[in-house]
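With one protein chain removed, the remaining protein chains of the complex are shown where they sit.
The block that comes next holds subunit A.
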Amino acid sequence: MEVLMSILIGLLFACAVYLMLSKSLLRIIIGTGLLSHGAHLMLLTMAGLKRGTVPLLGENALFYTDPVPQALILTAIVISFGVTAFFLVLAYRAYQELGTDNVEDMKGTE
């Protein structure tokens, strides 16, 4: 399972990087979205998959999955959401002010 997940994560990263290298601002932000999905899945995969039950003590199971990466991912999701939201509004403002979403047109004049 981990091999499959690793390849999937690699695929997500590759797509994210390809999007981030495009010209459209919106696509770049979509790329960051994919990248954070990849990173979250990677965190989860690295802890090992399917090693027990849900980390709730009420289950009374013998094995639980590792709760630590889940806590880390939860933090990461919220933070990446905050940043993505900020970026989106930034892009929206950039559209409004500059009238373009092409990053190649946003070069500063030297």
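Assume contacts are C-beta pairs under 8 Å (C-beta built on N, C-alpha and C of every residue); 3 or more make two chains touch, one makes a residue touch a chain; residues count from 1.
Methods note: contacts and distances are computed from a predicted model.
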Legend entry - Per UniProt record, name of the chain withheld from view ["Dissimilatory sulfite reductase alpha subunit", "pre-crRNA processing endonuclease", "Multicomponent Na+:H+ antiporter subunit A" or "Sulfide dehydrogenase subunit SudB"]: "Multicomponent Na+:H+ antiporter subunit A"
Inset, instruction - Kindly note down the residues of subunit A that lie in touch with the hidden chain. - result: 1-24, 26-27, 29-30, 33-34, 37-38, 40-42, 44-58, 64-68, 70-71, 73-75, 77-79, 81-86, 88-93, 95-97, 99-104, 106-108, 110
